[in-house]
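All protein chains of the complex are present and in place, except for one that has been dropped.
Up next is chain A:
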Amino acid sequence: MTLLNIKNLTKKINDHTILNNINFEINEGDVIAIIGPSGSGKTTFLKNIIQLESSDSGSLTLKDRELNLNSLNSKDKLWLRRQIAMVFQNYALFKNKTALENITEGLIYGRGVDEKTAHTVAIKELQSVNLLEKKDSYPHELSGGQQQRIGIARATALNPEIILFDEPTSALDPELVGTVIDDMKRLADQKQTMVVVTHLMSFAQQVANKVIFFDGGEILASGTPDEIFYNSNNQRINQFLSAVARDQ
């Protein structure tokens, strides 16, 4: 069943087209990996979905509610952001809050959950990422991997329809990548709908059920991991994949 449908999304900055007429659909429980070269518009696309950046045109339908992306009011944006959560490349944990408070903040002040319930939810989420003992630690007291897992717990605690991941492992030391990937696999097993911008082709191959290739602000191709990684006739995709394989 279609959960989110985006039609003709366009984003420009100073007459320069960043996203060009993007059409995108995601079903409940899908894990979509977005791959492509740096500067191709992948992060901007995620930020347009959750409206951290405004769009110039297009429409978005989520839970049968259609929104015109170039005329969203603040209530529409707030509603949209309360259906979707995001995990950031540089973790972006609130530096003035403990790990526990990072999780309760959105529940209490974003979702209107009472403090006691928010605390219970946060404890459960910290347990699920095996970081309960770090509940009173501030972000600067945690490793990159731990911060990112708290970031994931912060997103899942909100029980969103969709979680957007913006290169969640690219700022991590290689040895810490595995722990974050494990948490994401766990979410995929729980049928959490996810859109993941990633440079990790192994993740896209093993966890995603659909892969989208971005280039020059456009979706150049989309399909199953097999179609994109092994059966693509598109020269640009094959060129990109060979370059990534060489680097990895």
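In this section, a residue touches a chain if its C-beta (ideal position, glycine included) is under 8 Å from a C-beta of that chain, and two chains touch if they have at least 3 such contacts; residues count from 1.
Note that contacts and distances are computed from a predicted model.
**Student:** Missing chain's UniProt protein name, "ABC transporter, permease protein", "PTS system IID component, Man family", "ATP synthase epsilon chain" or "Flagellar hook-associated protein 1"?
**Tutor:** Checked against "ABC transporter, permease protein", "PTS system IID component, Man family", "ATP synthase epsilon chain" or "Flagellar hook-associated protein 1": the hidden chain maps to "ABC transporter, permease protein".
**Student:** Of the residues A:18, A:31 or A:85, I need the one that contacts the missing chain.
**Tutor:** That would be A:85, which touches the missing chain.
**Student:** Using the touch definition up top, pick the residue from A:111, A:185 or A:236 that touches the left-out chain.
**Tutor:** Of these options, the touching residue for the absent chain is A:111.
**Student:** Considering the whole complex, not just the chains shown, which residues of chain A touch the missing one?
**Tutor:** That gives, for chain A, the contact residues 47, 50, 52, 74, 78, 81-82, 84-86, 88, 90, 92-97, 105-106, 109-111, 138, 140, 154, 158.
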